[in-house]
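These notes concern the structure reproduced below.
One protein chain is absent from this view; the other protein chains keep their places.
Up next, subunit A:
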């Protein structure tokens, strides 16, 4: 059995810490949480950590950026910064300080876990392929990173929005997503008020991947709620 990935979460808000802790544990990671920069450095020195999630704003004299720089001096562990600031320059500074990626607050746990997977794949090259890399669902084979979908071995051409919707749904078969959630994923925050347009994307998507679009087996409508990915029998 392969050793589980250990993630260190550094955030001064205990509630955020415990939430991330719960989520990542449920996702199958080993999680350590600390509240200050000094504790973070200690943990990096002490434990075999594969990834650090680091809050930008930390109390106690050592802020996220400084912690990141210190970590880089002692380790090549992957770092994802959590930042409330959305200014480009801050991110560039963050990345220059050695962070591998950044996520802005308020962030979605789904987005964070996606970034974690990507960063881990990048930093753990040569390691075993993550199962999330290829989604096989019935006759569909989806490769999120390569942006490809094959149905019965044949390539299906999807628009970016359709692809994002498909990946979101297919990652969690059986889970119902609301239109609003899907439009946030597919179209971004700016289009969040156009949730109905998601229906159009869905119908296009069905035409491309369903054998019988009027009786979809993959993308199912949950009447009055939203859509879910059906598990084909």
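Everything below uses one rule, namely that a residue touches a chain if its C-beta (ideal position, glycine included) is under 8 Å from a C-beta of that chain, and two chains touch if they have at least 3 such contacts; residues count from 1.
Everything below uses one rule, namely that contacts and distances are computed from a predicted model.
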Complex member absent from the view - protein name from UniProt, among "histidine kinase", "NAD(P)/FAD-dependent oxidoreductase", "Ring-1,2-phenylacetyl-CoA epoxidase subunit PaaB" or "2-oxoglutarate synthase subunit alpha": "histidine kinase"
Residue among A:95, A:109 or A:180 touching the omitted chain: A:109
Hidden partner chain, residues of subunit A it touches: 12-16, 18-20, 22-23, 26-27, 35-36, 59-60, 84, 105-110, 172, 174-177
